[in-house]
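First, the structure itself, so that you have it in front of you.
With one protein chain withheld, the remaining protein chains of the complex are depicted in position.
Which chain is which? They are A and B, in the order written, and residues in each are numbered from 1.
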Amino acid sequence: MLGTMNFPILTWITFLPILGILIILLVPSGKDEKGQELSKKIIRWVAVGITFVQLILALVIYLNYNPALAGVNNLKTFQFVEKMSWITATLPMVGNINIEYFMGIDGISVPMILLTAIICFVAVFPSFGIKKAVKGYFAMYLMLDLAMMGVFCALDFFLFYLFWELMLLPMYFLIGVWGGPRKEYAAIKFFIYTLVGSVFMLLVMIGLYHSTGSFNIIEMMNAANFRGDSIFGGLNTTIRYVAFMGLFIGFAIKVPLFPFHTWLPDAHVEAPTPISVILAGVLLKMGAYGMIRIAFPIFPDAFGYFQTLIAWLGMVSIVYGALCALGQHKVGKRDFKKLIAYSSVSHMGLVILGLASMRPEGTVGAIFQMFNHGIITAMLFMIVGVIYDRAHTRGLDDFGGLAKKMPIYTGIMAVAFFAAIGLPGMSGFISEVLVFLGAFKSYPVLTIISGLSIILGAAYMLWALQKIFFGVLPEKWQGPWDPTRLIYKTDDVNGLEMVALIPLAFILIFLGVYPNPILNLMTGSVNQFIEIMKPFVYIGGL
Amino acid sequence: MMDISDLIKSISLFKPETTLIVTFMLAMILDMAFKKSKNIAGYIAIAGLVIAGIFLFQQTGVNYKAFANLLVIDSFGQFMKFIVLMSSLIIIVFSFFSNELHNAHTKLGEYYTLIIGMTFGMFLLVGSANLIMIYVAIETMSISSYVLAGYTREVKRASEASLKYVIFGAVSSGIMIYGISILFGLTGSLNLFEINQFLSVNNVATLPLLLSGLMILSGFGYKISAVPFHFWTPDVYEGAPVTITAYLSVASKAAGFAVLLRFFKTGLLDSVPGTSEAWQLLGNIDWHYVIAVLAVLTMTLGNLVAVWQTNMKRLLAYSSIAHAGYLLMAVSVMNDNGVSAVLIYFVFYMLMNLGAFFVVQLIANKLDSENIDEYNGLGYRSPVLAVCMTVFLISLAGLPPTSGFIGKLYVFSSVINSGYIWLAIIGVLNSVVSLYYYAKIIRNMYLRDVESAKTKLVFSPVTIAIVLMLAIPSLLFGVYFTPIVEWANYSMNIFVGN
Partner (left out) sequence: MDLITIAFYFFSALTIVFGAVVVFTKNIMHAAFSLLFAFFGIAGLYVLLSADFLAITQIMIYIGGILVLIIFGVMLTTRITGVDVKTGKIGKIQIGIAGLLTVLIAATLIMIFSTSKWYLADSKPLDSTVNEIGTALLTNYLLAFEAASMLLLIAIVGAAFIARKKH
């Protein structure tokens, strides 16, 4: 067992990108054109190498993870734990301040770490298309990678918050510098929205610290650790409700849950392809992860109070996102990316609905949906990227009849689309069924309404599929994409794109047929999680 | 009556200030003697400050009421004096590289001399425990700063800045001295310790006490540019040489906050044992709310107005008003936690604010402008400088992993710990607003005008090294801040003389 060995694997997987950043910064820019090209090439492959090693480490973690140990609120059953004192200061008046470098994982974080490693690895390949300031781009990319990995490993709230905020700046630059025409607006909107969420988180964090005397997330889950006279002491107090709402909104902005979602379409549309992939694939998951790891188990009483509201918000997100995606076929400029962005809102709503049900199957489904949605949306954005790179447009109206021109591409895309719709045999199906099963027991009416959105989802996805691949190929795309054949030798997807897309498609189908490798990881932890929540929440069917 | 042993001990504890006086004289005389050397006074000033720093360091752990209770030597004062001393040192180094100053004058003797004079004034202010001393100290630093603000007097806006500064300064110190006279009339003493004793024994009417307190606050508020005493700040900051702007925004504020805290704790603290958690203040006035309201006004106005600024100095001026607001938040909780938050914040604020101003100065040296549009494409024209500027701005915005975040963390921590949730919420919303205008600069540097990359801006290695010396600690203290916190906690006890 690696867990028992003294190899700090979580530190390695988190901070490995630092090594990459250092190497990238040290690569000389090159004097002439040829040298510059070489330097860019080295930088790109360094990023590939680093993320590949990360992926290997994630697999090592996955293989050595013992699903029998649940974690969640029990420190002893966390695995790969690294705990050391980081900042200690004696305050004669207040007591000691103690911040720990505390990392560890359980069944909820392992799928996320796996997802992060996969997405960060595959998103490097579409990044090869970035021509401007390659060095800066990959440095920021790896920084983002580090922050995301850190969020999923941290068990100290301070550390968690540090990683959470560390992600803001790279993201700002990645959208702002390498983004589309309205990049400035999208970048600052993303920045401000996320910051609004996280400042409330900061206040709650400070309050929790003063109540428990530590930043340890696991200790915060135990009501016995709260001093009675402290600000969050006791149960079902107004201040606890307010604090829960602060945390919840902070995470909901990231998810994004209706009505906090308005930054997402802008950010997605303007971000370059690989960043859209990461944004949809990993960043949105951080919001939901934060709820499961922090907001819900620390304030179970407040969650119980707001449970129905949260379920409603989930439902509204599902329906609203689907309607907006469908609306992309009706009004204005029909943007492929916007369609996927809104479908993300809808699918993440499903996660929230599953969590709100507090049924084991619903919660497992929700986490599995997070994983699946990450893979599916990553694929969808890469697919958009493929034709955008060639045709320099994402308008749905601009395409048609691509099936003949790009048969392999059509095949891959069909897999992604069907998985997104939730077709049986695809992983998306499993998670959706689990979520609906759980949610139906707790909130039957909401679930039925949400179920209708499946039909909407099928409608907009199939519509888009039909629009792009079938029908008549427009006049202007009749010839090859690249008449010179310098960049694109064939009209279909090239090798690099396949490297990124095929494994994802494989994962989707494999998990659709045999989901146990992921489901087994989390059942123990989810049961433990439900145990914490049970006394405070409404669980249907019990 | 002061006896001779008290005098001898007082003088021995007055060494840092004495050093400054000697430095002042030496700088003046040697500047006249060596007419050829341009920066001679500056070198002497640096030497003097270093020696003063050594003497100051020797006072670690001393708690003493010197000169018949006129001056208090304690660890709180020592901390603040170090902040003042460090910023004076850094500013003098900055001044060596200021084209603005060097183009305006062939010699800068008086400039460096007056900086030492101002440092002396601030040292006195930090330690003053007597209203007369406070007044004299404030005037000492004010008069130096009036002249310094208009030092490039050939520049019209500098003269204007100086004049505005004088007028507002005179009005506010007039109001302050009026308040002092009322307080004297109520208590019969100018000494904060005696005032404290009088108030704890006798019942003093609330209204006159409140009024005199507010009037005295206006004098302090002027120094820390708290709303509504801030009117001078943008104009003076814009008109004064960048070095002096930076100096006023850090050192002058540090001294102002020191005297503010000392005034409340020494003068108004109810010295019943066990009140260290939250100071019980004498006289039935809820000073918490008075200061909290000032804090809210200050940070909100500072941040909202900063959003519209296009001149970097003005923008940073409003940002410094906003920072005064955050600091006032920590003051408003009126306990030792708040004091320690102020101290921690000041260390980081000094690093990041001086750093940002130095970048502004370097850019102004090259481009002769402080307009925010001149920063377009800076990320490509001078990558190192732009990265450092980004660090400073992110730190000012209070985002991790920079030291500014730690400062904010402690301020909010002290506020929440005292139960002022509403104040903390207003505070964090303000820091979101502040991000908008800091990000505007970052946007200009990296997102705008990428074509200008062709014309690189080259800065001398020394200046780059100085910027890095401020930027690297700004980052490092963001992830490891134990020493600063320990030091601040050691120093947070304001000596009340029991």
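By our rule, contacts are C-beta pairs under 8 Å (C-beta built on N, C-alpha and C of every residue); 3 or more make two chains touch, one makes a residue touch a chain.
The shown structure was predicted, so the numbers you read here are calculated from the model rather than taken from an experiment.
For the chain excluded from display, the touched partners among the shown chains of the whole complex are B.
In the complete complex, the hidden chain is touched by one of B:56, B:114, B:236 or B:328, namely B:114. If you put the hidden chain back, the residue from B:28, B:161 or B:485 that touches it is B:28. Touch with the chain that is not drawn comes from one residue among B:30, B:47 or B:68, which is B:68.
When the missing chain is restored to the complex, the residue among B:46, B:147 or B:441 that touches it is B:147.
From the options B:30, B:51 or B:132, the residue with contact to the chain not on display is B:132. Touch with the hidden chain on the side of chain B covers residues 1-2, 7, 10, 14, 21, 24, 28, 66-68, 70-71, 105-107, 110, 113-114, 117, 120-121, 124, 130, 132-133, 136-137, 139-140, 143-144, 146-147, 150, 153-154, 182, 184-188, 198, 204-205, 207-208, 211.
Heads up, the rule we're going with is that only the chains that are shown with their structure count from here on.
One finds 43 Å separating the Cα centroids of chain A and chain B. Contact residues of chain A toward chain B in the complex are 86-94, 97, 132, 161-162, 165-166, 168-169, 172-173, 176-177, 183-184, 187-188, 191-192, 195-196, 199-200, 202-203, 206-207, 209-210, 231, 239, 242. Against chain A, the residues of chain B that register as touching in their complex are 276-277, 335-337, 340, 390, 394, 399-401, 405, 409, 412-413, 416-417, 419, 421, 424-425, 428-429, 431-432, 435-436, 439, 442-443, 446-447, 450, 479-482, 485-486, 489, 492.
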